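Read the structure below first, then the notes.
Every protein chain except one is present and positioned as in the full complex.
Right, chain A next:
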């Protein structure tokens, strides 16, 4: 058993809206899998199918080797879930909500719970309605991570957390990974997925459009290179795969396809490299390649588009 999640051809419609349109997703056991997409792409619908809250209209889903709909309860004892928009009971305190969810799942590890409360700097004695958005989020995160669940389904878990708490969250997720847990981390915060994810799947309009390790995905995109040489560079514009070349005296700036990086750098060193800065493509750029068409119609032109 090496696959924690296998979804293939998953379909789900709500009335006339198609939320999932043949979605394929594989998550290996023990990895942190980034699940990336814009709002409304189908991330939460996918997770709700995985939780057995929604029944898929087509395709198949396996979670820890079981069926998420019919084996829901058994599976839920082995997983923990953090929604992106945590709703708490107005008249229960945060501490009560954490203990409630932990006990329902099976076991309450009070030591771990208190440690997490400390790390997230959360006051457990306040009533649910008086927590801010970020603090409600912390309640759900503490409840999920205090468990010994082997799978964590995190649906935009850090929405509303301040940057300091985001760092704590990243540490805690890394710890979970070291303990051998599997994490599905849905997000539209690219930085977060980039820091934590072993592999990434990009979802758009109910389908996974790209899936692989960060390295594999980078291969598909362009690295930006800025260099200063001792002599003017020649021959770069003749190289295939080099785009948006700009020369300013001895400084050059260009974007190059991953496969052509080697040739481009060799050309630069022939002109006597003085300094070299290269930016690996950020997930922003990866995303913009896939959503560039959408953004263009919204009046934004991505850098990628401009380069082309």
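Quick notes on this one:
Simple rule for what comes next: a contact is a pair of C-beta atoms (placed from the backbone, for glycine too) under 8 Å apart; a residue touches a chain by one contact, two chains touch by 3 or more; residues count from 1.
Methods note: contacts and distances are computed from a predicted model.
Not shown: a single chain whose UniProt protein name, out of "Paraquat-inducible protein A", "Peptidoglycan glycosyltransferase", "Spore germination protein" or "ABC transporter permease", is "ABC transporter permease".
In the complete assembly, the contact with the undisplayed chain comes from A:101, out of A:32, A:63, A:101 or A:255. The chain not shown here is touched by just one of A:51, A:214 or A:286, and that residue is A:51.
Contact residues of chain A toward the unshown chain are 48, 51-55, 72-73, 76-77, 79-81, 83, 85-93, 95-106, 108, 110, 123-127, 129-130, 140, 143, 153.
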